[in-house]
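Of the protein chains in this complex, all but one are displayed in their positions.
Take a look at chain A:
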Amino acid sequence: MTLEKVPLGVPASVKDPVEASVTSVKGPPKGLTKDLANDSANDSANDSANDSAQGFAKEDAPEREVRGGAGATALEPPRYLGGRRRGPVASTAVRVLVPLLLLAAWWYGTASGAISSEILAGPGAVVGALGELVATGQLGDYLLASAQRAGLGVLVGGGLGLLLGVVAGLSALGEELVDPTMQMKRAVPFLALVPLFISWFGVEETFKVVLIAVAAASPMYAYTYLGVRGVDRKIVEAARGFGLTGTRLAFGVIIPTALPNILMALRICLSVSLTGLIAAEQIGATEGIGYLVTLAQQYYRTDYMVLCIVIYAVLGLLIDLAIRGVERVAMPWRGQVAAR
């Protein structure tokens, strides 16, 4: 346990003046670098250069009271304060525990008759409904139709939000021009626009895509704006000094650096587009997962209602997984960073 004693005082065992200076001098690091740079540190001709480092060591160390004495505490191995990591298997087990318990409760509740099928369809009925949809090929058609609407909407709305976010984040003029309007737009729930959009675009595809685009634009704008604002100004300043301006600055420096935020925005955009689908496909649609929700409601089929919830949950999970995959591919510099 001798290691514990060193910081408490100048150890008596240290006699060599250079070593003493290293352990005890708190003065400028220059004194230290000189000793290292200069092999003949003990040569008397060099005294003036080494005055600060050597002068201190030459003096006798003053007698100082040592902390501890009668009230000293016992020595002990330092208690580890860092977090403990559970193994991947244990971690996954804990992760799926609550969903599995919920599933079991649902199963038992409906199978034992405690929950009437009028209130909630059992897992068997939901699987049956799924089988029906798959067998008729409707599930594939519905998913495809919805994916097209959501994809196009997110592409247009997200693209616009990205552009405006970069412009507002980059320039003061852009911020003044764009930000107030976008903040106002963000405050309006996009569902409030449904009646107006129907009167403008009818109930066909245009309406659906525009609604999803409008819904997706806001989160993309907000997160991109934050991300761009968060890019180190000093790096932007340096890049400008190297002649980067406009789109080259945006694509070469700003957008890659703000990419974590932009991908998070994309995740939210895709989630929002699912909400948008329910609203958009309630009206004037003959296929789509939003239409499925409407059907379930109209025919009061609790098995389809639950199936819709399951489909949405699975889609949400898939979106998460997909974005994680994109993050790994699009931001390779993050994976390589060791703890430094």
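Note that in this section a residue touches a chain if its C-beta (ideal position, glycine included) is under 8 Å from a C-beta of that chain, and two chains touch if they have at least 3 such contacts; residues count from 1.
Rule of thumb we're sticking to: contacts and distances are computed from a predicted model.
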{"item": "Identity of the absent chain, which is to be given by its UniProt protein name, from \"Nucleoside ABC transporter membrane protein\", \"Aliphatic sulfonates import ATP-binding protein SsuB\", \"Cytochrome c domain-containing protein\" or \"Short-subunit dehydrogenase\"", "value": "\"Aliphatic sulfonates import ATP-binding protein SsuB\""}
{"item": "Option from A:244, A:310 or A:323 whose C-beta touches the chain left out", "value": "A:244"}
{"item": "Touch with the omitted chain, as defined above, among A:126, A:182, A:253 or A:278", "value": "A:253"}
{"item": "Interface with the unshown chain - residue positions in chain A", "value": "29-30, 32-34, 36-38, 45-49, 51, 55, 232, 234-235, 237-239, 241-244, 248, 252-253, 256-257, 259, 331-333, 336-338, 340"}
